[in-house]
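A single protein chain has been removed from this complex, and every other one stays in its place.
Here the chain labels run A, B, C, D and E in written order, and each chain numbers its own residues starting at 1.
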Amino acid sequence: QDDAGWLPSLITDTPEEGFQLAITLSRTGVTETQGNMDVLTTQREHYSREPDDLIAASQVIAIHFQTVAAANDYWR
Amino acid sequence: QDDAGWLPSLITDTPEEGFQLAITLSRTGVTETQGNMDVLTTQREHYSREPDDLIAASQVIAIHFQTVAAANDYWR
Amino acid sequence: QDDAGWLPSLITDTPEEGFQLAITLSRTGVTETQGNMDVLTTQREHYSREPDDLIAASQVIAIHFQTVAAANDYWR
Amino acid sequence: QDDAGWLPSLITDTPEEGFQLAITLSRTGVTETQGNMDVLTTQREHYSREPDDLIAASQVIAIHFQTVAAANDYWR
Amino acid sequence: QDDAGWLPSLITDTPEEGFQLAITLSRTGVTETQGNMDVLTTQREHYSREPDDLIAASQVIAIHFQTVAAANDYWR
Partner (left out) sequence: QDDAGWLPSLITDTPEEGFQLAITLSRTGVTETQGNMDVLTTQREHYSREPDDLIAASQVIAIHFQTVAAANDYWR
């Protein structure tokens, strides 16, 4: 990580980059709570086959995407 | 996918197209987490018969639709 | 469905019509995921007796109502 | 119900009335899905002793209160 | 309770008071649904040891805090 840190800005060029940033924000919310990557990798095997976990993960991305989209004035 | 990517813009002509975009955003949130289509297809058999999963999926669409509607100034 | 589709506009005359539209949006989020009405009808028997499903369904309506209310500038 | 229906307006005199309206909106979201009051009364016995249902119900009220508060410009 | 009721205003002097108000709003959402304090006290023993209930309670506070923060123009 360079000195600007992992989250220098919420501004992105395109909605697609904005969606990727929302995914990064969602995953960072998990790794900030559980920093042990081994635990996360084993869990990923499990939760990525559970529909309700996948839907829940998509919802966290949706909330962050709402924030990033507003930050970028919806790339209008 | 053409070079504009899967999400060139949040702007749509009608609320109905906006609702379809919200569904696409919700499903992409799932496929970005679980890329294996076989797993997703087997899961779909299961979760599409579970009321709480269907309600949860509808909620993710509702959050994305809120974002898309604001982006389009509610098609006023 | 006439040619304007099922969602021609988010604008309604009254808050009550806005609430009905929010219910329609919530239910469409379900039928877009599970198109088989027989499955939905059998499920409805089940989930409409489950408090947590009823609360979850009310929450999806609440999110859509927030969108519809903003679209109508809160019918002020 | 008089001819103005159950939801003539989102405007209230005080935040407390606004909170009551949010409760009404949340409950209507339930009764619109499950109209049978006997079922609802038996369920209420059950869910009103379940912490996660009580928290979930409080959350639906929180979302509606956010809408009603914005409609009233936060009673500023 | 004085005649101004339990919720005279959403305006607070500091973000910290705003957070406390969000907690009050969340808890009132519960007591409005379950008024029996004995039931609530016994439940509290249980849910305050359940991670998912604690996270869910924190989420309701987060939604109310979003409303209170907007009401106070983020104490800028």
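By our rule, contacts are C-beta pairs under 8 Å (C-beta built on N, C-alpha and C of every residue); 3 or more make two chains touch, one makes a residue touch a chain.
Here the structure is a predicted model, which means the values were calculated and not measured.
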In the full assembly, spell out which visible chains the left-out chain is touching. A, E
Which residue numbers on chain A touch the omitted chain? 5-11, 25-30, 32-34, 39, 43, 46-47, 50, 52-53, 56-57, 59-60, 63-64, 66-67, 70-71
Interface with the unshown chain - residue positions in chain E: 14-16, 19, 23, 48-49, 51-52, 54-59, 61-63, 65-66, 69-70, 74-76
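By definition in this document, only the chains that are shown with their structure count from here on.
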At the interface of chain B with chain C, does the proportion of residue numbers present on both copies reach over half, so same, or stay under half, so different? different
Centroid of chain B to centroid of chain E, CA atoms only: how many Å? 32
Among all residues of chain A, those touching at least two other chains are none
With chains as vertices joined when they touch, what's the shape: line, ring, star, complete or other? line
